[in-house]
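First up is the structure itself, then whatever we jot down about it.
We show some of the complex, not the whole, and keep each chain where it was.
When the chains are written out, they are named A and B in that same order, and each has its own residue count from 1.
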Amino acid sequence: MKFPLTQIAQILSARIEGNADIEISNIAKIQEAQTGDIAFLANPKYEPYIYTTQASAVIVSKNFQPKQALSTTLLIVEDAYTAFSTLLLAYEKLINSPKKGIEQPAFISEKAILGENIYIGAFAYIGENAQIGNHTQIYPNVFVGENVKIGKNTIIYAGAKIYKNCIIGDNCIIHSGAVIGSDGFGFAPQTDGSFQTIPQLGNVVIEDNVSIGANTTIDRATLGATIIKKGVKIDNLVQIAHNVIVGENTVIAAQTGIAGSTEVGANCMFGGQVGIAGHLKITNKVNIGAQSGLGTDVTQENTNWQGSPAMDLKEFYRAYAVFRKLPEIYKKISELERRLNED
Amino acid sequence: MKFPLTQIAQILSARIEGNADIEISNIAKIQEAQTGDIAFLANPKYEPYIYTTQASAVIVSKNFQPKQALSTTLLIVEDAYTAFSTLLLAYEKLINSPKKGIEQPAFISEKAILGENIYIGAFAYIGENAQIGNHTQIYPNVFVGENVKIGKNTIIYAGAKIYKNCIIGDNCIIHSGAVIGSDGFGFAPQTDGSFQTIPQLGNVVIEDNVSIGANTTIDRATLGATIIKKGVKIDNLVQIAHNVIVGENTVIAAQTGIAGSTEVGANCMFGGQVGIAGHLKITNKVNIGAQSGLGTDVTQENTNWQGSPAMDLKEFYRAYAVFRKLPEIYKKISELERRLNED
């Protein structure tokens, strides 16, 4: 397939700077692009490539100021990353069509309620009273427990497991191996050192437009619901414990864990391998750097945290800069002591 | 369903303080409970809610001393958390009945030995010579390899995988996506920089009353067995490497990893995202705080560890308190040096 650059410019509401009379056959990374490809530049780290790229065209944000001569054509947009994403979405629609139909053998309870235009892959299991919304795609080997409700236009990839009574919204994507609704980790210690298992009778509610990464686990509430609010994006191998609430549009990177009953606000961003203790309240727009461990409530928006235990990000880096010099500091102090003792 | 409070008090061996002549229709969290609900108070963090809760009754431990007037009825017990757990267990038995029967299609080797009153879900795989004990429930898409022995009253949730030759006890719960018996990570370095895979010929033995969380992985031993002793509770996304032994009633929170051949004692508690190096011996009743990294043997019981590498918990927090002040300390030292040089 070839597309005139002018057509792409129209889709992206882009202004063309350079040769507009070309055709594009592929989308590529700026450092690998060849003639006929379109690329994009958003991360300044990749700017040097724009001066040497073989790409026929490059999407850039309107604030991009070239520092050298360019041999490629520019498509100038409001925000290059969003425009690139829009272009990929348009391209994806061209090359991929949603799966439809029911493959055999699948296990579908007679009491399940199925929407229109759905896909159910082979070896998928749809339990009693489960509801699957229109245009939703359930891949092979997925388990949907009894009374689960799944909205419309949602994709559940191969081998994800949804325990009974959980609720999943519209336009969600749940990746392979994700487990939604496993028991919360609750045990009452007994006098003999053993533990009595506390039944977990609640569920998980995932609102609309949520993405859940591969092999991520979200435990059901003891009572009530573990809630993932709309627009939340969760990466792979993340652990969300029982009764946690994650606010709208919060983004959680891979291997992060949130302990039980913690409430996270909206529009937060958590890096990879972050740990958050239980029973905390975190307000909106809180950023936590990778590998940090948060042990206290956060009441102030637009704050940045780093370290384990986490503190203000800038303070952490100032302290860590001195940490690196500790052996030298230790010598200095010994030297100061010696000099004082000599006096 | 409605239950007289007096009946609940009897189940829990509780003393009623306040209006005993009420009926309970639901169990709820203290901060969300409504009229007709019973709640509990165990974590002191939630004490303020008891003075404002709408709950008709609240379970409290006998040592609870109200600091304000209460409008709710109290159920006074030895330990509120255990009583709450007992109540949930009784309630769960009322609303859930164990699954039974064999759904089709399932793959069951002719040489497998099946107990009575078991459940085998659709698309479950039971390999050659596998044994499934009475009243055990195997959910859909579970894989049980050849020669695996599973005890009685055990639940294996959808999509868990048990590799060949592994042994699982009675009254265990294994959550979705858990992998029991994958190969230990062992490779012999070769002179050309490549690695020769070391076959892992042992197995995993899981004793009675063990809980394994969703997507947790427990590797088989190279030789002999990786052993999880009775009463151990393991959360989600935990990694237990080959030849590890975990002692009775030890509790391991989410995303913790234990490297190969380490022996962990009984009644230990490990927080989330803890890392433990290989070939260590850890005695009984050792507590390791979240995100800590243990690199040495622990020979003393009732010790608490924190940090990476881990040290005594109190020492860690004392050192970390000073870490926060390092930039200020650095200035002080420079100032001291300046003054000494001036002298």
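We take it that a residue touches a chain if its C-beta (ideal position, glycine included) is under 8 Å from a C-beta of that chain, and two chains touch if they have at least 3 such contacts.
A quick note: this is a predicted structure, and the numbers were derived from the prediction, not measured.
Q: 2 identical chains shown; how many in the complete assembly?
A: 3
What we mean here is this: only the chains that are shown with their structure count from here on.
Q: So, what's the distance in Å between the C-alpha centres of chain B and chain A?
A: Going by mean C-alpha positions, chain A sits 26 Å from chain B.
Q: Considering the complex alone, what residue numbers of chain B touch chain A?
A: Residues 27-29, 32, 43, 45, 79, 81-82, 84-86, 88-89, 91-92, 95, 103, 105, 121-123, 139-141, 157-159, 173, 175-177, 209, 211, 213-215, 231, 233, 235-237, 248-249, 251, 253-255, 266-267, 272-273, 290-291, 308, 320, 323-327, 329-330, 333, 336-337, 340, 343.
Q: Sort out for me which residues of chain A touch chain B in the complex.
A: Checking each residue of chain A against chain B gives 105, 107, 123, 125, 141, 143, 145, 159, 161, 163, 177, 179, 182-183, 185-190, 193-199, 201, 215, 217, 219, 222-224, 237, 239, 241, 243, 255, 257, 259, 273, 275, 277, 279, 291, 293, 308-309, 311, 315, 318-319, 321-323, 325, 329, 332-333, 336, 339-340, 343.
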